[in-house]
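With one protein chain removed, the remaining protein chains of the complex are shown where they sit.
Labels run A and B following the written order; every chain starts at residue 1.
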Amino acid sequence: MPYLLNLPSWIFLMVFFVIPLASVLALSVATGNPEIGYQYTGHVHEFVTAISTYQTQLIRSFWYGIASTVITLAISYPVAYWIAFYGGRNKSTYLFLMLLPFFVSFIIRTLAWEFILADQGLVLGHLKAWGMLPQSFHILSTSWAVIWGLTYNSLPYYVLPLYVAIERIDRRVVRAANDLYADTRHTFLRVILPLSAPGIFAGFLLVFVTNVGDYVNQQVLGGTGTYMIGSVIQDSFFTNQDYPMASALSSVLMLLLLVAIYLYARTFGTDTIQEYSA
Amino acid sequence: MNEHPKPPPVQGLEIDEALLRGLTEARSSRRGFLKASAGMVGLAPLLAACGVAGTAASGKKNKEFDWTAWWHKQQPTTELVFANWPYYIDTTSSGNKHPSLELFTKQTNINVSYKEVIQNNAPFYAQIAPVLQAGQSTGYDIIVITNGWQLTQLLENGWIVPLWMEKLPNFQKYASPSVKSPSYDPNSKYSVVWQSGFTGIGYNPKLTGREITSIDDLWDPKFKGHVGMMSDNTELGSVGMLKLGIDPATSTRDDWQKAADVLNQQKPNVRQYYDQSYITALQDGDTWISQAWSGDIYQANLKGYKDLKFVIPEQGVMYWHDNMLIPLHAANPLSALSWMNFYYTPKVAGMVADWVNYISPVPQAQDYIRNVIKDPTVADSPLVFPTPSEYSKAHDYYTFKNYADYSHWNDTFNPIIQS
Partner (left out) sequence: MTETALQPGTSIDAPPLVRSQRRKLSSYVLPAFVWLVIAWTIVPIIFMIIFSFNQAPTGRIAFNWFGLTGTWYRNVFAIGGLTQALEHSLAIATLSSLISVVLGTPMALALARYRFYGKAMTDMVIFADIAAPSVVVGAALLGFFLTLNIPRGLATILIAHVAFSVVFVVVVVRARVSGLDHSLDRAAADLGANPWIAFWKVIFPLILPGIVAGGLLAFAMSIDDLIITTFVAGQAVTFPLWVYGAVKTGIPPQVFVMGTMIFVAGVVLAIVNTLVSRRSPAQT
């Protein structure tokens, strides 16, 4: 039965993802350049070079990824919780309204933010005029601007999985907790939070993994010293045309992300209490 | 349907099912991951048998081909597929029609399919290179590429059709001498310029507090945190060399290193290495002084940012060109030539320059714009029609000889931007 359910996706992903990706990643053990072509020599020195040259960018990307994911989680959880528990009849409407801004092009949203957050713009300009901020303060062109951009654009990707997981929680369980004299804090920590674990994990997967590899936010909002590994991969591919390096970097990135997810799963778990009760 | 297997009863112990499952069922199966990755790696030997072909061979083949005979065999057609950058041709104010193209269709009966598909040189090259390498048609008759590594590659790989100069009398007659035989395409064998531009310095005198005259001003510690530089490493490296008085077109690898060193010294002053969005930072006042393209500053002035100024520093400016090329296997090469010839007249070049506001390759378009279109703002602007003294300060970019050359340039300048 499960095989039948999986078959369409398996075929599709095998043909249109696994095979193409494998052939490109195989280039990481190739040597050559665009003029003379590439031979699969099996040398792994590319990986070593990749890690040693770009370790700063790798570490930085993971830091931005963690920071933006944690902040996104902190913002998304209350929102998802409120919509799921108190949204009432209009739950899906609120959810939809939450998502709607993200159907409008990323470029438009970012252009608007650049304008709003300009050094002497609407927000900072007034704060500075009222003496609340020093003149030299700026948001744009800093690493915090990059994290801001990452967080902002990740919101729907965390709110949605959290919402679907929280909304599923049986209210009777919450009531049972209350019947057993649990106050709000305990109900939350002991009952709701663990039950929403699959949502937290799903969101973490979607947000953390994509953010670490992101580069657009940095390109527009970041200053010097904020370069991320995603940009390096893009440069390697397009500008340098160094396909072995680009492949090696991609492989390293994916491997490191795998390790991170694995560590998360081991520490926090992805399952819920209910799974054990079947 | 109970898919969770019952744990075997442990001898003599009544262990809670859930607890046992928790102990034995790894949440993310380590063994599973290893098995999966082994599967992936197993593909590798399969691919080891193959390789990826290089492009050097096709280049030689193209150069030895008899193009004159080929051109004579071509039949005129009534279609033209023109690929260009968005918003890079005259457009009516409500947005849709392109008067120059319509005029062309009226005069020659050739229908133009104008496609604004080029967003940047490198991605576009990455799109068409595999197609051309496979010997297939890109579907385009004219493409517009900036001079740089991608253009050099297209020429080296033999993927561009050499132009039939006899069919381009207007080019000989009207083209500015500065575009007639550029260093990257001697004798204009393969390309004719569409629009050009200067990369100089843009600044806001109200914020800098003084006039800017020299590239050294980009290094001025008074502007710390408000200097914008470009993230394109060709632009960045070139300006570094200009600062040291080195002509980029004839530079050596040692020169590149010297430029890199001086750029590294500048780094603490730089706010950000921008792509084309440097103009937003200038407009908003986040940067006070920046590397800039002439056309952007002109446009910014029109958009209401009248404070911004463009200056040609004493060390000189970089002079770039966006070039029209005919890719291999184009379906309508004669139509392409027809358009190129049509464009190189004061009237048509004037129509386009009046809208695009970058440097026109036809100097006589200036009179057309002044007298017929009656737009003195554009006609008198040195950003669209530079004076000879300004041309004398214009420098060409370094033309890369081969991939190793290009690679070395990248290795020299990328770390500045990427760290």
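The definition used in the following text is that a residue touches a chain if its C-beta (ideal position, glycine included) is under 8 Å from a C-beta of that chain, and two chains touch if they have at least 3 such contacts.
Given the structure is predicted, the values throughout are model-derived calculations rather than measurements.
Engineer: Of the listed residues A:Thr41, A:Thr56 or A:Asn178, which contacts the missing chain in the full complex?
Structural biologist: The one listed residue touching the chain not shown is A:Asn178.
Engineer: Among B:Leu155, B:Val356 or B:Ile369, which one touches the chain that has been omitted from the display?
Structural biologist: B:Val356
Engineer: Touching residues of subunit A against the unshown chain: what are they?
Structural biologist: Its contact residues with the unshown chain are 1-3, 5-6, 8-10, 12-13, 16-21, 23-25, 75, 78-79, 81-113, 115-116, 152, 155-157, 160-161, 163-165, 167-172, 174-175, 178-179, 183-184, 195, 198-199, 201-202, 205-206, 209-210, 213, 216, 230, 233-234, 237-238, 246-247, 250, 253-254, 257-258, 261, 271-272, 274-275, 278.
Engineer: Please output the residues of subunit B touching the missing chain, sorted low to high.
Structural biologist: Against the left-out chain, subunit B lists 1-4, 28-29, 31-33, 35-37, 39-40, 85-88, 91, 93-96, 114-120, 123, 126-127, 130-131, 134, 136, 139-140, 276-277, 283-284, 295, 299, 302-305, 356.
As a convention for this text, only the chains that are shown with their structure count from here on.
Engineer: Hey, how far is the Cα centre of subunit A from the one of subunit B, in Å?
Structural biologist: Distance between chain centres: 30 Å.
Engineer: In the complex, go through subunit A and note every residue touching subunit B.
Structural biologist: 22-23, 26-27, 29-30, 32-40, 42, 54, 56-57, 111, 114-115, 118-121, 136, 138, 140-141, 219-220, 222-225, 227, 231-232, 235, 237-243, 258, 262, 265-266, 269-271, 276-278
Engineer: In the complex formed with subunit A, which residues of subunit B make contact?
Structural biologist: Residues 2, 4, 17-18, 21-22, 27-28, 33, 40, 43-44, 47-48, 50-56, 122-123, 126, 153, 156, 225, 231, 233, 267, 270-273, 275, 277, 280-281, 284-286, 402-404, 407, 410, 414, 417-419.
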